[in-house]
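With one protein chain removed, the remaining protein chains of the complex are shown where they sit.
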Amino acid sequence: MSNFSVGFRTNENIQILDLKGELDAHTASDLEAAIHKCQASGNFQIVINGGELMYISSAGLGVFMAYIEEIRENGGDIKITNLQAKVFNVFDLLGFPLLFDILDTEEEAFTRFRDN
Amino acid sequence: MSNFSVGFRTNENIQILDLKGELDAHTASDLEAAIHKCQASGNFQIVINGGELMYISSAGLGVFMAYIEEIRENGGDIKITNLQAKVFNVFDLLGFPLLFDILDTEEEAFTRFRDN
Amino acid sequence: MIPKKKHLPGLETIKTVVPQKHLERQELEIAGLTDTLASNIHKLTIPSSTRYLEDVREFVTTHATQAGFPDEVVEQLKIAVDEACTNIIKHAYKGKGENIIDLAVILSADKLIVRLRDEGVSFSPSDYKEPNLIEIAKKRRSGGLGVHIMNRLMDRVEYRTRDGVNECCLVKYFPS
Partner (left out) sequence: MIPKKKHLPGLETIKTVVPQKHLERQELEIAGLTDTLASNIHKLTIPSSTRYLEDVREFVTTHATQAGFPDEVVEQLKIAVDEACTNIIKHAYKGKGENIIDLAVILSADKLIVRLRDEGVSFSPSDYKEPNLIEIAKKRRSGGLGVHIMNRLMDRVEYRTRDGVNECCLVKYFPS
């Protein structure tokens, strides 16, 4: 049993992924599969809700790096919300706040998608 | 009289720019002109020696951002060397170490260009 | 904490690079600065041209150093004020050089504030969107990094506008 899971929700056209647990080199493929699934069903507006994400290593960050360009080229984006401070610190260490839209709440992400 | 200047040197095919003084929104155009000059004469392997660079603001950092893609598409690179600690800190603040090749010495930059 | 005597005198040093235009401006509140009387204010007025950025940096360096901040923090203040001035010149005054910018370094017991005032286009930080470095590189853009730098380097950055005067306050607390 994995200590990581991805839950799927939608809000109008926006696909929300609820990450839970620990994202490392073992569980990164689950996130990859989830983002793949969004793309396959034509959902390129993705909100990653990290409220219950307890841990992330470079393998997890790498998944975002690998998919962001393709998603943006399809007119979408990956916006990341609700990160816990200790998890945000890892994103910050690699300068992710200047590469990804990282927001406090889902609502802010929805607004950004609507305003484009 | 400007408190910023760019000196030109070459080492085989590598163009070295010696930055001196303070790089801000007033003097950034001088650096822009210098990089432009390199490109115009077909030099895309550029080493920025920042040993005598005393200050940089976002206007200076912006010049590197504006030219890096074009230079890399032409098979070249901008490698930055010899930065003073206080100047490096500004590069670091924006995550430039994960965007640009920032090295301690010119020699390391030459080696990188040779090894490609 | 800095020894109190260092900023007790309460006298106003006004350094004016250009003759200060007569400006009728309501004093705007400075957030959290209730002990203004006991504080030390240094002022500088510059024309809205990047030519004067180095004077601004020197001005900030002098007073932040005098206030007892360590070199790294002086450096941070210098950069943040440079970015704020550059933005006023570029955006509030759209590059026109005939306007003026009023700066003040205001010291109180627990913090240093650099206050910048202009009468140009106002800025509301709520409309601000963090830059994206990949986009900037791809589009060969050079800008969009100044506000981020200010926010990273300062403890607080505040904007307000009243009666056509924009005020930007950069706040740095003394280490406790």
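Worth a mention:
We call the chains A, B and C, going by the order they appear; numbering starts again at 1 in every chain.
Just so we're on the same page, a contact is a pair of C-beta atoms (placed from the backbone, for glycine too) under 8 Å apart; a residue touches a chain by one contact, two chains touch by 3 or more.
Since the structure is predicted, the reported quantities are computational estimates derived from the model, not experimental observations.
Of the listed residues A:Ile14, A:Cys38, A:Leu53 or A:Ile68, the one in contact with the hidden chain in the full complex is A:Ile68. Within the whole complex, the absent chain has one touching residue among B:Gly60, B:Gly76 or B:Gly95, and that is B:Gly95.
On the side of chain A, touch with the chain left out of the figure occurs at residues 3, 22, 24-26, 28, 32, 55, 57-59, 61-63, 65-70, 86, 89-90, 93-95, 99. Where chain B meets the omitted chain, the residues involved are 68-69, 95, 97-102, 112. Along chain C, the points of touch with the absent chain fall at residues 133-134, 137.
To be clear about the criterion, only the chains that are shown with their structure count from here on.
The chain with its CA mean position farthest from that of chain C is A.
Centre-to-centre separation of chain A and chain C, using mean CA positions: 36 Å. Within chain C, the positions touching two or more other chains are listed as 133, 148.
Multi-chain contact residues of chain B, defined as those touching 2 or more other chains: 94-95.
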